[in-house]
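The structure's right below; bear with me while I get my questions together.
Other chains dropped; remaining ones untouched in position.
Order as written gives the chain letters A, B and C; numbering starts at 1 within each chain.
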C-alpha cells in the first residue's frame, strides 16, 4: 500500500481509448497524456505556517481532473500511478 | 458535474464570432483566444496562512473577463471549459 | 459595467497625440504605449494574509501614471481599457 506524504494524493489514471485515425493506430508517444483519474490514496494534508493542519478535500474513490503536465509518474506493483499535490488537482467529477 | 478545487472557477467560454476577412474564413489557430465567459462552477475558496477561508466573490452565472493566456482548458461531457484561479479573473461584467 | 476583481483597477487610457515627424504619420506599432489614464472602476481591495481587507487608495476619476508594460488590455463596449493591480500604478496626478 502507498501512503502519500503531506498534501499529496495518488491517482490511478484513466486509460485513454486508443485512437485509430484512418486505420493507423497512434504510437505511445503520439497519444494524449491522461488528464483524468481516480484517487486511490490521500496524504494527511497540508500544514499551514501557524502549525494548523488542513484536512484534504478529496477522498479515496473521487474521480478528478488535472493538467496533463501535473504530478510525478510512479510504478508500484506493476501498475502506473501519478502522485501530485492536492492543490494541483483542477476539479472533482461528481 | 464538475466541482473546482480550492479557489478555482470553471468557465464556459463565449464563442468568438468567426471572422471572415476578404472572403477568407480564418483557420482555428488564427482565431483570437477567448477572453470572456460565464462562470459555471465555483470552488470553496482560498485558505489564508492563518487558516481562515476566504469566500469567492464571483458566483455561478457571472459573466467575467480574463487574460487570453489564463487558465487550463479541460474537456467534459463533450464540451470545453477553462479552469482558473479566481484571482486570475480580471473583472465581472454587470 | 465592469467590476474589477480584488485589488485591480480599470483605466481608460489617455489618447496619445499622433506624432507627425517630417510629414510621416507614425503607424500604430511605432507609437509610444500610453502611460497615463483615468480610473473608471476600482476593485474591493487587497486581502492581507491575516484576512484584513485594505481599501484602495485610488478612486474613480483619478488620473494616474503607470509603466508602459503594466496591465492587461481588454475590449468592452467597443472601447479599450487597461486592467492592472492598484500596486502597479506609479502615481496619482493631482
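Keep in mind that, in the parts below, a contact is a pair of C-beta atoms (placed from the backbone, for glycine too) under 8 Å apart; a residue touches a chain by one contact, two chains touch by 3 or more.
Small disclaimer: the values here were computed from a predicted structure and weren't measured.
A.B. asks: Please give the number of copies in the complete assembly; 3 of them are in place here.
C.D. replies: 7
To be clear about the criterion, only the chains that are shown with their structure count from here on.
A.B. asks: Please categorise the chain-chain contact pattern as a line, ring, star, complete graph or other.
C.D. replies: Graph shape, chains as nodes and touching pairs as edges: a line.
A.B. asks: Return the distance between the CA-based centres of subunit B and subunit C, expressed in whole Å.
C.D. replies: 22
A.B. asks: How many angstrom lie between the CA centroids of subunit A and subunit C, rounded to a whole number?
C.D. replies: Distance between chain centres, rounded to whole Å: 41 Å.
A.B. asks: Which subunit B residues sit where two or more other chains touch them?
C.D. replies: 49-50
A.B. asks: In the complex, go through subunit C and note every residue touching subunit B.
C.D. replies: These residues of subunit C touch subunit B: 1-6, 8, 10, 41, 44, 47, 49-51, 72, 74, 76, 83.
A.B. asks: Please output the residues of subunit B touching subunit C within their complex, sorted ascending.
C.D. replies: Where subunit B meets subunit C, its residues are 35, 48-50, 52, 54, 57-58, 64-65, 67, 86-87, 89-94.
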